[in-house]
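Got a structure for you, questions after.
Note that this complex is displayed minus one protein chain, with the remaining chains in position.
Going in written order, the chains are labelled A and B, and every chain counts its residues from 1.
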Amino acid sequence: MDAILLQILNGLDKGSAYALIALGLTLIFGTLGVVNFAHGALFMIGAFCAVTLQRILNLSYEEIDPTQTDFLGNPLVVKVPYVQAWFGPEMGGSIIDWSVPLAILFAIPVMIFVGFAMERGLIKHFYKRPHADQILVTFGLAIVLQEVVKYFYGANPIPTGAPEAFRGSFDFGVLLGFDPNAIIYPYWRLIYFAFAAVIIGGVFSFLQFTTFGMVVRAGMADRETVGLLGINIDKRFTFMFGLAAAVAGLAGVMYAPINSPNYHMGMDFLVLSFVVVVVGGMGSLPGAVAAGFLLGILESFASMNEIKSIIPGIDQIIIYVVAIIILLTRPRGLMGRKGVMED
Amino acid sequence: MFGLNKKDTSLLLVVAVLTLFAPFILNPFPTESGLAQFNAGYPDLMQRFVIFGIFAVGFNILFGLTGYLSFGHAAFLGVGSYSAVWMFKLLSMNVIPAIILSVIVAGLFALLIGFVSLRRSGIYFSILTLAFAQMSFNLAYSVLTPITNGETGLQLTLDDPRILGVSATADGSIPVTSLFGLEMRSTYEMAVAGWNFQFSAGYYLCAIIMLVSFYIAVRIFRSPFGLMLRAVKCNQNRMRYTGLNTRPYTLAAFVISGMYAGLAGGLMASMDPLAGAERMQWTASGEVVLMTILGGAGTLIGPVLGAGFIKYFENIFSKINDNVLHQWFGFLPDGIEDFVVFIIHPFIGKGWHLTLGILFMLVVIYLPGGLVEGGQRISRLFKKNKSSDDGAAAKTTPAE
Partner (left out) sequence: MSKMDVTRRGVLKTGAVAGGGLMLPTYLRAAGHEGFTNAPTGSTVTLGFNVPQTGPYADEGADELRAYELAVEHLNGGGDGGMLNTFSSKALEGNGILGKKVEYVTGDTQTKSDAARASAKSMIEKDGAVMITGGSSSGVAVAVQGLCQEAGVIFMAGLTHSNDTTGKDKKANGFRHFFNGYMSGAALAPVLADVYGTDRKAYHLTADYTWGWTQQESIAAATEALGWETVNNVLTPLAATDFSSYIAPVLNSGADVLVLNHYGGNMVNSLTNAVQFGLREKEINGKNFEIVVPLFSRLMARGAGANIKGILGSTNWHWSLQDEGTKTFVKSFGTKYGFPPSQAAHTCYVQTLLYADAVARAGSFNPCAVVEALEGFEFDGLGNGPTLYRAEDHQCFKDVLVVRGKENPTSEFDLLEVVQVTPRAQVEYAPDHPMFAGGALGTCNPGA
């Protein structure tokens, strides 16, 4: 029982990352009709916003410590971050420690800018082109973005820790009357889940309860008619692209402490997030979110020893097996609309 | 000729001449010159050009004609490779049975996957094929290791129980693949005034098979069957309303293109008897999609060009390093030399992905029809120049 609860928790956590990425992907597809293979790269750029802010906060001047030597036997050069010099080691240290949460503020403008630049500079010219062209050009862009990041940050993962206060884990088991240590879960992953819930709720209520959102939804349903009503739908769509980029970017920032960011993390998520979107149904926001959580939970269950011992290797293929079963029983995924991307 | 119209015949002949003289064409620079780095006329890369050409031509039969975008075609290539290597291990080192088996197995595998996946269309079809291919890859890498040898890839060993032929040669090494005794790796080298041309038996086998498969593809494109497939791409619903069941046609196209992929896989294993699981990864499937679109989907020659383009970058650009750059630009003054090398550095060697990504974008943005459209534009440009020249000449003549 506790093992199952634990894996549900795990699945919700995994699912929240999938859902956030799939949400942005579906926003772009639903509004602009563009298949964006560079969406994983946006997620990656988000994570590197956290890395960059951490680097900026760690900008240092060098002091020579004659009591210690470096590997060549020269006096050791010690780096002291300016932040620590200005605010004192205590205060400066905690500013650096909080770099990931601070990076959220840093990432929002950066990601919206990246989104606008992408849409105006490139995607705009591809609205009327076939989906194959869109895939190719955004895939090319994804490669370029990740190679640029690799050029500046290297190929190795870069540790980007959560603030000291959020390290360690929370014992759910005790709360529910199980033995201690039966169900423990890291604080930061719980925060990630809550964060994802807030973002998803925010996007939905934005689309549901604001006039802007109403127009966008109308545009998703019938772009031409909305245009005929004299509404500049293009401008709003550009904004939606920025929003989708910001969602992907924030998902990336918050993900940085979970796994150290590296330049190919976007590609690692790309295929998976497409599977999630398609299983949810092309163009359906609730579908994308539901599919994200569903696949996350099933993936967690499949990695349980009890299940692996019955079907070896099931955790390697579970996502694809589920995708195949769902697509064969529900032709347009969980909540897809008819006629979208079917030809 | 060969039941083709004039245009197709000349296309086929051009392709034939290009492939047969590839060892010359791809080796334009003398061996000792700095530009020899750009030579692609060595057996392995030439083999790769034509093998991936076959792969892409086959993919185009499905994608170019029916519009069904399969994202899992690499699985058939991988299955083909595994069958071929198993044939070498168990039956004989002759490439013919290996290639035949790889085509058959890939065909059966394609029949199975196609039968399921073709129940859906559009992106749902793409994701179904992707799912099957990723499953094959993941399993081949881990659980199926007894069959696939996992991470390392399936290789020949000294104690393979080969029925026809020996497990190990007299001098204690593994026998090599051959075509009735003609070793695939045997290469005739010809040195001419600084050039060094290599004629490899394996390459010519691949080239001939590529020409045959290209010819078959041309026939399919021009046949009533091909027309039917194009109709599927145009409007499948309308076809259904006329009472036609399109599924058998699309399935046939899927199986044929799967067999092409299997053939490519079998040939790869015949040239180099190793089958790695990475051949089935989604990136490999994505690569053939890129080749086809980059070259020009739906055209005959496009996929071959696209395949050549990508393989060239992968193999040539990744091998240029700073050392080579310094040799090239050694004639410049020191400061400028370093600056030039510094500018080019991110795009070569470990940066070849970056160059490839930028080129993808440029091609898609400026040449919506792929490289074929680029070629057409250039030829149109020439024709225009020519006709204006002619016009000028025509004008001047009467004045004399």
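In this section, a residue touches a chain if its C-beta (ideal position, glycine included) is under 8 Å from a C-beta of that chain, and two chains touch if they have at least 3 such contacts.
Note that this is a predicted model, so its numbers are computed, not measured.
Visitor: Could you tell me which of the visible chains the hidden chain touches?
Guide: Even though it is not drawn, that chain still touches A, B.
Visitor: May I ask which residue of B:90, B:112, B:158 or B:336 touches the chain that does not appear here?
Guide: B:158
Visitor: Taking the full complex into account, find the residue in B:168, B:182, B:208 or B:252 that is in contact with the omitted chain.
Guide: B:168
Visitor: With the full complex in mind, choose from A:148, A:231, A:258 or A:328 the residue touching the hidden chain.
Guide: For the chain that is not drawn, the touching residue is A:258.
Visitor: To test your reading of the contact rule: which positions on chain A touch the chain that is missing from view?
Guide: Residues touching the hidden chain, for chain A, are 2-3, 6-7, 9-11, 13-14, 17, 68, 70-72, 76, 78, 150, 154-161, 167-169, 181-182, 184-186, 188-189, 258-260, 262, 264-265, 268, 299-300, 303-305, 308, 313, 315-316.
Visitor: Where does chain B touch the missing chain, residue by residue?
Guide: 1, 6, 9-10, 13, 17, 24, 39, 42-45, 48, 138, 141-143, 145, 149-153, 155-159, 168, 171-174, 176, 185, 187-193, 196-198, 272, 274, 276, 278-279, 314-315, 318-319, 321, 323, 349-350, 352-353
Everything that follows uses one rule, which is that only the chains that are shown with their structure count from here on.
Visitor: Quick one: chain A and chain B, Cα centre-to-centre, how many Å?
Guide: About 35 Å, centre to centre.
Visitor: Give the list of chain A residues in touch with chain B in this complex.
Guide: 35, 122, 125, 129, 131-133, 135-137, 139-144, 147-148, 151, 271, 274-275, 278-279, 282, 312-313, 316-317, 319-321, 323-324, 327-328, 331-333, 341-343
Visitor: Looking at the complex, which residues from chain B come into contact with chain A?
Guide: Listed in rising order, the residues are 67, 69, 116, 119-124, 127-128, 130-132, 134-135, 138-139, 141-143, 236, 282, 286, 289-290, 293-294, 297, 346, 351, 353-354, 356-361, 364-365, 368.
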